[in-house]
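Missing here is one protein chain; the remaining ones are kept as they sit in the complex.
Chain lettering (A, B and C) follows the sequence in which the chains are written, and residue indices restart at 1 in each chain.
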Amino acid sequence: MSEIFYKEAVRDALREEMLRDERVFLLGLDIGRFGGTYKATQGLWEEFGGERVRDTPLSEAAIAGCAVGAAMTGLRPVAEIMYIDFTTIAMDQIVNQAAKLGYMSGGQARIPVVFRTQEGAGRSSAAQHAQSLEAWFAHIPGLKVALPATPGDAKGLLKTAVRDDAPVMFIEHKLLYNTRGEVPEGEYTIPFGEARICREGSDVTVVALSRMVLRALEAADRLAGEGIRVEVIDPRTIVPLDIDTIVASVEKTGRLVVAHEAYTRCGFGAEIAAQVMERALYSLEKPLKRVCGKNLPVPFAPVMENFVIPGADDIVRAVKELL
Amino acid sequence: MSEIFYKEAVRDALREEMLRDERVFLLGLDIGRFGGTYKATQGLWEEFGGERVRDTPLSEAAIAGCAVGAAMTGLRPVAEIMYIDFTTIAMDQIVNQAAKLGYMSGGQARIPVVFRTQEGAGRSSAAQHAQSLEAWFAHIPGLKVALPATPGDAKGLLKTAVRDDAPVMFIEHKLLYNTRGEVPEGEYTIPFGEARICREGSDVTVVALSRMVLRALEAADRLAGEGIRVEVIDPRTIVPLDIDTIVASVEKTGRLVVAHEAYTRCGFGAEIAAQVMERALYSLEKPLKRVCGKNLPVPFAPVMENFVIPGADDIVRAVKELL
Amino acid sequence: MPEAPPLVAAERAAHPLPADLLKGLHRTMLRIRRFEERAVELFLTQELPGFLHSYLGQEASAAGVCAALRRDDYITSTHRGHGHVIAKGLQLDRMMAELYGRTTGYCKGKGGSMHIADFSRGILGANGIVGGGIPIAVGAALSAKMRRSGQVVATFFGDGASSQGAFHEAANLASCWTLPILFVCENNQYAVSTHCGAQMRIPDVALRGASYGFPGIKVDGNDPVAVYLVTSDAVERARAGGGPTLIETKTYKWLGHYVGDPGAYRPKEEVAGWKANDPLPRYERYLIERGVMGEAEIEAVRGEVHAEVEAAVEFARSSPLPRPEDALEDFYA
Partner (left out) sequence: MPEAPPLVAAERAAHPLPADLLKGLHRTMLRIRRFEERAVELFLTQELPGFLHSYLGQEASAAGVCAALRRDDYITSTHRGHGHVIAKGLQLDRMMAELYGRTTGYCKGKGGSMHIADFSRGILGANGIVGGGIPIAVGAALSAKMRRSGQVVATFFGDGASSQGAFHEAANLASCWTLPILFVCENNQYAVSTHCGAQMRIPDVALRGASYGFPGIKVDGNDPVAVYLVTSDAVERARAGGGPTLIETKTYKWLGHYVGDPGAYRPKEEVAGWKANDPLPRYERYLIERGVMGEAEIEAVRGEVHAEVEAAVEFARSSPLPRPEDALEDFYA
């Protein structure tokens, strides 16, 4: 094990996959010499050259579509959309093309494309640079969706994503790039659809996504001080979703909190709620709590931004309300 | 009361609002002399002329953005996006601009724009012309979302939408245009956020959206023959959502089915589930049932298309499983 | 207003083309014509589900373009795509079966009329989203370039599609990367009911090549030889590393937007004028004049094509319908 930054984990995964398979290449805005807005591709242009680390014009629809076409014809592109907010411009290519053409062609097309992007608030970037839109993609059959919360998961899941023959939305978090964490030495991958129980506990289950996993662990720590044992689960991929692990936990605790930064309404927390309600209704002793982004655009000023985005305090409060 | 077609109800609402308020105008593909793909604007070009019923080039991003700009500067546009599948091209303007600029400007901007579109499968149009994507829009704060199931609701809700100062996604259903229903004589509007109890019942609550309301009523009819009393609720607008009516019903029946054509995963049914779980968990006697579109692209061949889209049979089955 | 370069039909004499090629163009046009006529009939008698966008009248465009392509070259097509894929070499039986939604169709009934694909023939799929195939084609061209396969891509789209942002982004990207791609705009004068004059304020889509720094050429889209010649030049340039070309084929769709649309928005004389300019008899006269084919040979080909189309209908009708659960197959995510 060695400790590295999340952005390094992303970079290492891309690098190893590019070394392993020459069909893998990268395209996106300023990912080359500039190294990407969050420096997650730093050094790759120097190592692999401009043919395999391709800076593009400022055209998200073309970036995504070009990746789809390349993926259909024998390559394995990793296309970066700088902010998940800008996927709005590439939605047709991601949703109507990448997600569907394999199926619509009667299984002829394989579209092994990874759309790497990042989401989240917390940098006073205002409402057009702070969204968490994973639920949109989870809604669309034909896309897998990964949301790594740690450097170890970022690396292992990204390598899996690159090797997957289906389109993958790989969603990083802008405030995680400069977090550090343990990463196994040597080659490893993490399968999709296996949740991680980040902390075991028997009183309340907290299912958290992306950066909220860190907040959930912080909350669990604090609650442990008061003798409250929180189980923290990170699904890591929401499509496919490891609902079994979540259900097993709820069967143990009888209490469920879901935590994500995305807007509450129609966020992925609702889907977890529905699946738990379908599978484990009788185990639930208390109503669901959603500790999620408020149903508001994210405001610029830090004090208001903090208000709309949930934090560890909110998780602590929700857990206590369930006891 | 008179019986008219759904498409006529849409047309009448537009016409009356255009007569009432000269700031109201329409833009979109082939809505002029052609009368719209589903003929919902037929006759309006003849009556109001090309200035107020504007055919556009084939540019959904520009259609939506142009509507936003016109709405900000004193007009009240109704922009048609021919199929909801094509909103993928206009997502930035709908989601990052229309939904947010009022808020981001500190309340200076009012953006009274209506995006009219239609959704749904059932015409063998394959996966890029058959989606139901209302959950995407419901996820985004700043958009209201209406889904009329009857001519009466189509007219009353559309008039409300045009008068609303916030952006509204007004989502019709392609298989409803040629259905008929009663519409009150004279001027009327239907407030947003008021569900309609389409049929009262005490055994099971079925919350259905858009065309599934008709299927739910059909199912309820059949079940009534077996002595099973189904309560059918149509929220009509999902943002704002009349959760009180749904919760009251669930408190009465203890059993909940949600039915929509949209993909099950992260569909609006999940949000209803979550809200019911938050507000009325203890009233639920049985697990939730979602009778929704399968998590698959919609295939072309009718027999497969019917398989992925839910029907009255599926609702009947779900209701029985809950008893 | 600047004009795009003139029609090249006049240049024909300077390029004597092999008889095989000229005959092939003819057969392709006939196959498209007959397939489409039959499909319209079948649609109107409600044998075919969904909806249908007919390629009738535009046959020369697809035939000319695809004749200049290699078998392993790629195309992307549109909602009005039957002509493109026939010209690229598809079998009529499996196509017809797809229109019928049968398991023997190219997409096993999952795609239908608007989505025929055959990757083994370089057909990366038709597209229900106007303009949606253009960026995908650019990706295929990038792939061809990176794999040094020598393949070229032709992406078909309509006059209406040229108003889409996707066209602009894709064309610019292809230019920046000097990709082996042909942007083939089939200007059939209308996008649904909207005349191209209301869609743009320039006479030719071809003029837009200049925005990206590559040639934009307009050509008589009802003249298969002219289309072939223009395309061949562009293909040669692309294969040699010279980058993209925009080709605008000026043509006309005889029926309305979809089968069933009476097309009342079009002046009667306009429709009549274009029908008088029917690419097929015009080309047959040319073949006869040039002595490439005689009346009898033409008649024989007609008979073969008719029989082929009838066999295709038979094949489709007698092919199995999918089972409902087949919807679960071919899904990988």
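As a working rule, a contact is a pair of C-beta atoms (placed from the backbone, for glycine too) under 8 Å apart; a residue touches a chain by one contact, two chains touch by 3 or more.
This one's a predicted model, so the numbers in the text were calculated from it and none came from an experiment.
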With respect to the chain omitted from the figure, which of B:L26, B:L44, B:A99 or B:I190 is a touching residue? B:A99
Residue, one of C:G165, C:P215, C:P279 or C:P322, that touches the chain absent here: C:G165
Going by the contact rule already stated, which one of B:M72, B:V230 or B:A273 would touch the omitted chain in the full complex? B:M72
Among B:A61, B:L158, B:A195 or B:V213, residue touching the chain not depicted: B:A61
Note that chain C touches the absent chain at residues 1-2, 163-169, 172, 175-176, 198-202, 207-208, 210-214
Considering the entire assembly, which residues of chain B contact the chain that has been omitted? 25, 51, 54, 56-57, 59-75, 77, 92-93, 96-97, 99, 101-110, 141-144, 165-167, 239
For chain A, which residues touch the unseen chain? 29-30, 32-34, 37, 55, 57-59, 61, 85-86, 88-89, 123-129, 294, 296-297, 299-308
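Throughout what follows, only the chains that are shown with their structure count from here on.
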Comparing A-C against B-C, which pair counts more contacting C-beta pairs? A-C
Please identify the chain with the largest separation between its CA centroid and the CA centroid of chain C. A
Chain centre separation in whole Å, for chain B relative to chain A (CA means): 30
Distance from the CA centroid of chain B to that of chain C, rounded to the nearest Å? 37
Residue numbers of chain C (touch at least two other chains): 107, 109-111, 115, 127-129, 132, 165-166, 331
At least two other chains touched by the same residue of chain B: list those residues. 61, 85-86, 88-89, 126-128, 294, 296-297, 299-300
